[in-house]
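The complex is shown incomplete by one protein chain, all other protein chains being positioned as in the whole.
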Amino acid sequence: MTDLYEYAPAPGALAYTFGGVAPVAHLRPGQAVRIATEDCFGGRVRTVDDLPSRVCRFPYLNPVSGPFHVAGAVPGDTLALHVVSITPTRDHGMSSTFPHFGALTGTHATATLQPALEERVWRYEIDAAAGTVRYAARRSAVTVDLPLAPMLGTVGVAPAAGEARMTIVPDTHGGNLDTPRIRPGATVYLPVFVEGALFAIGDGHARQGDGEACGVAVEAAMSTVLLVDLIKGVPTPTPRIESDAELMSAGSARPLEDAYRMSQRDLVGWVGALTGLETLDAYQLLSQAGTAPVGNVVDANYTMLAAVDKRFVPGGPAYDGAHARLRAAAEAYR
Amino acid sequence: MTDLYEYAPAPGALAYTFGGVAPVAHLRPGQAVRIATEDCFGGRVRTVDDLPSRVCRFPYLNPVSGPFHVAGAVPGDTLALHVVSITPTRDHGMSSTFPHFGALTGTHATATLQPALEERVWRYEIDAAAGTVRYAARRSAVTVDLPLAPMLGTVGVAPAAGEARMTIVPDTHGGNLDTPRIRPGATVYLPVFVEGALFAIGDGHARQGDGEACGVAVEAAMSTVLLVDLIKGVPTPTPRIESDAELMSAGSARPLEDAYRMSQRDLVGWVGALTGLETLDAYQLLSQAGTAPVGNVVDANYTMLAAVDKRFVPGGPAYDGAHARLRAAAEAYR
Amino acid sequence: MTDLYEYAPAPGALAYTFGGVAPVAHLRPGQAVRIATEDCFGGRVRTVDDLPSRVCRFPYLNPVSGPFHVAGAVPGDTLALHVVSITPTRDHGMSSTFPHFGALTGTHATATLQPALEERVWRYEIDAAAGTVRYAARRSAVTVDLPLAPMLGTVGVAPAAGEARMTIVPDTHGGNLDTPRIRPGATVYLPVFVEGALFAIGDGHARQGDGEACGVAVEAAMSTVLLVDLIKGVPTPTPRIESDAELMSAGSARPLEDAYRMSQRDLVGWVGALTGLETLDAYQLLSQAGTAPVGNVVDANYTMLAAVDKRFVPGGPAYDGAHARLRAAAEAYR
Partner (left out) sequence: MTDLYEYAPAPGALAYTFGGVAPVAHLRPGQAVRIATEDCFGGRVRTVDDLPSRVCRFPYLNPVSGPFHVAGAVPGDTLALHVVSITPTRDHGMSSTFPHFGALTGTHATATLQPALEERVWRYEIDAAAGTVRYAARRSAVTVDLPLAPMLGTVGVAPAAGEARMTIVPDTHGGNLDTPRIRPGATVYLPVFVEGALFAIGDGHARQGDGEACGVAVEAAMSTVLLVDLIKGVPTPTPRIESDAELMSAGSARPLEDAYRMSQRDLVGWVGALTGLETLDAYQLLSQAGTAPVGNVVDANYTMLAAVDKRFVPGGPAYDGAHARLRAAAEAYR
């Protein structure tokens, strides 16, 4: 393994917004970086007795490590982040309900007069060797082993137009997309809105269900290895993800159908450009061949992906083969 | 194969509502039935020159075969329909765009002042032996072979409270759920709201992408074999589906997040009842273990499923093992 | 007062759907009719101790009187109902919260895991002479006199396409629009979908706030005088209301912005047709001159109106002056 930049945030050096934060390090395209991230609770929830509303200090939630400045990145470019590996750094992950947050409760926006759901914490034992996380019920003795499936909930860049957004918000700059598809082997393409791109990551999940229904996944501190690349002069309108098998566009909006619409429209355009298919022809193809993996249905914007198997997309590779190149280069860092 | 009731609708005998229609046949629990269904266009769209708005007669779209009266079914029971097989009866399927219908266009409800998208028809050749449907672009020579994956878009019963609903509408009575999960090997559980249940099926798809983005799948006339069963005295609040691998609840509503909420809440309750998990414990388990397959994001209500792998659901089988029993009984009809 | 048909439903003769019900009387265009209606509880909630969930029998809520057959009405015509008067027939109105119904609570569709709000009943004394209804708090001695402002929550016809809809649902056929603008002096224009139109009315409110936030207005049995008219060969796409001062279009949909869009688009078209303004010119005029009175934000569909002061609409009167004619004819029935 060569040329691996290592970054672990000093105490107090975590960021809580995309935008409005000075870079913690300068990287260059082609570089690999290993980044340590805290969990969404900043590591303060360690036992089932640590209620987040008591041990966390608002609004200091969902910290990210970064931002990282990428040499040469200017607005109109695309930042490619290839996820080489995501490794839990503790032997456990934590989850919880959270007052007035989640899909099956009234919230800040879906305002009701009902009392909040009970705030409750669950601790999951991570068995890396077995590849499992162990769910343990709090009101009975039931346990269930679930597959360990590390992912990054939050990946983003500094937003456009001078905005700074809480890390909890997903939008066109990325942010808290909370999709299980940002996992080892995936390449994330992000728009560059400011000089240097200023990307940051955080909110690792040992695993997550579609939509993150209760609002909190199996939250875990992580060590992540990324390959950083820059695609000059090619804009990307919304976060996209490429795996060996699929092309994916992310849409983040409310109501949820708008997240669906945004993601589907971007994939129609992307597939149209790759294949030469006229717009309605691409729309038709994806209507039959596409899938719609759900990211989150709990954050300030909801996130859905539009995805399609690359076997059904005749035409040149995306971004001139960036994913395949990064995939090959990643071998050096495994 | 024994005791297989065969039903093919006479010309003019198709139904366009759930509710308000007299039964076409009387079945009894345990019986198998083979049902012929027309495609959503009533078979009138045969070539790419047959524009639906010209050849179809509104509101006579999305016809169903039925309804079928099930002996002994009364409100509060659950109707179980096990899908033994779904076989295209023509060598092709048809799709189209449709003025002001679909996810990526203004619609009747999402009212805009923009002109409609072009109405365009696509014809898919079905190769049953190869297990493919062939997409052919209309504005270029591109073709793509996609897996043949037959499903029923519309399965439902007569609704409650004296209502009659157009077959295009999905709701708690089923209807046009448009989920690829209603496929061979699945058991669909439906609430019984009226004496005899009065179920009907239609809208076969040779395949469909998640959300049915353009509003129309690969529409195909089908021959479907169902096993009909009745679970007495057990109510079902919303359509549920069980496969060998998964338990699924359907929610149909607008906006799309409400379809997500309805489906997730039903699955929380269902899994809680099967496992003895307290409600928040079940919510937590599904938040990490569950998936959210998208049905349609185009109909009068949108449909999402909440799904969970049965390996993650400790406890007794659903509906006392109805699915396994029907699965076994289905062997006689293959 | 001449030629006033009087209708009071016999016990058991109330209707709970639009569509699927035989007419209770035959009227002819130009005729006046006095109709007695029960409140949304069917008169069963009389004291603050009568909890609706105990004394009402589901789904038998929101009864309407009718339907009435109008001679000569055929699909494509417009039914005009001019509201001459709405008079409470008891000295009180009732309101309540209702489990999982209302804007500030989780509901059937906006499904949450929180417990329902307390079910509580309020009784309002109606002082017709003073023109007030008296709010009385249940947990303190506070009372507030509010203006008596009688209106009809539910006005509709049999829907299209063989549907039958619960009276609680507002849609293009009218139904439970729950707008305070259907009050004495207003003319309601409804599409005719079936021979005879089959209109019905109910759900009188002694008054109502915008959106009917808690889900229940000041519910009151009413005696309503209507003038019935028919506008032959002129279709109406969605319920419209005309008062001496305003033109209004109703949109009913979820999410609420779609109700806004539907109502605004219909008014753009209507005003365009009356004035000869090109579409974007009409859109611009209404963007500056229009208002958007909220109907309900609690029913199966939400309802908003688009309204405009007639002084800002140059051009011919709507429906060839039907409102003015009916307004004049109504004098005979005051």
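Each chain gets a letter, A, B and C, in the order it is written, and its residues are counted from 1.
In this text, contacts are C-beta pairs under 8 Å (C-beta built on N, C-alpha and C of every residue); 3 or more make two chains touch, one makes a residue touch a chain.
As the structure is a computational prediction, the values presented were derived from the model and not from experiment.
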item	value
Residue of A:A25, A:A136, A:M166 or A:A324 in touch with the missing chain, whole complex considered	A:M166
Chain not shown: contacting residue from B:G215, B:P255, B:G272 or B:G295	B:P255
Identified contact with the non-displayed chain, of A:L113, A:A136 or A:V234	A:L113
Contact partner of the left-out chain, one of A:F68, A:F199 or A:Y283	A:Y283
Touching residues on chain B - with respect to the absent chain	104-106, 110-117, 255
Chain A residues that touch the omitted chain in the full complex	16-17, 19-20, 59, 108-113, 160-166, 251, 253-255, 258, 261-262, 264-266, 268, 279-280, 283
Positions on chain C where the hidden chain makes contact	95, 97, 103-104, 117-118, 120, 122, 124, 133, 135, 137-140, 142, 144, 146, 207-218, 254-257, 260-261, 264-265, 268, 275-278, 280-281, 283-292, 294, 297, 302, 312, 314
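Everything below uses one rule, namely that only the chains that are shown with their structure count from here on.
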item	value
Centre distance in Å when chain B and chain C are each reduced to the mean of their C-alpha atoms	35
Centroid spacing, where centroids are CA-atom means, of chain A and chain B in whole angstrom	33
Averaged-CA centre spacing for the pair chain C and chain A, given as whole angstrom	47
Where chain B touches two or more other chains at once, by residue number	254-255, 261, 264-265, 268, 280, 283
